[in-house]
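To start, the structure itself, in structure tokens.
Excluded from the complex is one protein chain; the other protein chains are retained at their positions.
So, chain A:
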Amino acid sequence: MSPLSLTSSREHVVEDRHREAPRRRRGVAAGVFLLGAGIVVLLFFLSLAIGSKPLSFPDVWHGLTTMDGSRESIIVWQLRMPRTVLAVLVGAALAVAGVMMQALTRNPLAEPGLLGVNSGAAFVVVLSITVLGATGIGTNLWFAFLGSALAAGFVYGISIRRTHASDHARLVLAGAALTACLGSLTGIMTMFNTEVFSSYRFWVIGSVAERGTEPLVAITPFVLVGLVLALACGPMLNALALGDEQATSLGVRLAVIRGLAFASITLLCGAATAAAGPIAFVGLVVPHALRLVVGVEQRVLLSLSLIAGPALVLAADIIGRIVAPPGELEVGLVTAFIGAPVLLALIMRRRSS
């Protein structure tokens, strides 16, 4: 089983930091942040305006501000606002979780979807519905946390078993195997119950549409806690990138940073999956795109992910509404089509081992 080895990107990380002038980088980061924030606001309004009944910007503004029960305000507030805000939350959660996972495992291919964390959450949720008859976002959310914690713990266990820096592909493979295994068990369970299957097949694609406000309210506190934890980890993640020994000698307590990061990943992935279903590749695409522009400073990456993640998910949701009229493509499908080529490009760029 030795062919699974990829060269580490740690060398590049260190090189990069010496070469680039930090000040210039910070300026770039600030610029990207402002630009990204502008794009997110624009996409936010586009998401309120675009749909099977297109609204003009003045109509959107009118509907937003008056709330008088007019058609515009109903469309804006009851139909499009929940999915738009959900897209923002889910995007931020998944992108930040992706940055955290890549930093924690020192694996550029780590991502909640690829490593099977989302399928872990899906599995436990379907199990709870089938066995316990648990329904409602409130209970589902806790089971989703449980599932993503178990799956994340599992793949993380595999990743720290191997201190060798050459196991990037192996970790992804373990994630794929976990997804296949849990996906089959989920498939067996949904097979007995047409009702569960009927809702499961829509949920499993990953969508922010027609989820209503209930899951939104339920996941918001958890996402916020997860994001704060993640941002608090930033400086320690920078030290961690140098390796366990270096990080320890710089005063980082490995157990603390691992525990915090783990809790944050679990909260973010569990909440996003519970509300929107498994959405893959957001956690892969966003960190890599940002790293190309602003470098490897983890705090900058984390804060920019808060902008870029929502931008990607909002854009994917809007694209899904435009490309297949009169129907819609789910956001999970669109991100898979955007993300998988990125993964392929990353694979092709790597040197042969």
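What we mean here is this: contacts are C-beta pairs under 8 Å (C-beta built on N, C-alpha and C of every residue); 3 or more make two chains touch, one makes a residue touch a chain; residues count from 1.
Throughout what follows, contacts and distances are computed from a predicted model.
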> Quick one: the chain not pictured, UniProt calls it what, "Enterobactin ABC transporter permease", "DNA-binding protein", "NADH-quinone oxidoreductase subunit I" or "Protein-export membrane protein SecF"?
Replying inline: "Enterobactin ABC transporter permease"
> Of A:51, A:183 or A:235, which one is in contact with the hidden chain?
Replying inline: A:183
>> Of the residues A:29, A:109 or A:272, I need the one that contacts the missing chain.
In response: A:109
> Quick one: which of A:50, A:204 or A:261 touches the chain that's been left out?
Replying inline: A:204
> Looking at A:172, A:208 or A:252, which makes contact with the chain not pictured?
Replying inline: A:172
> Which residue numbers on chain A touch the omitted chain?
Replying inline: 1-6, 109, 113-114, 158, 161-162, 168-170, 172-174, 176-185, 187-188, 190-192, 194, 197-198, 201-202, 204-205, 280-281, 327, 329-330, 332-333, 336-337, 339-341, 343-344, 347-348, 350, 352-353
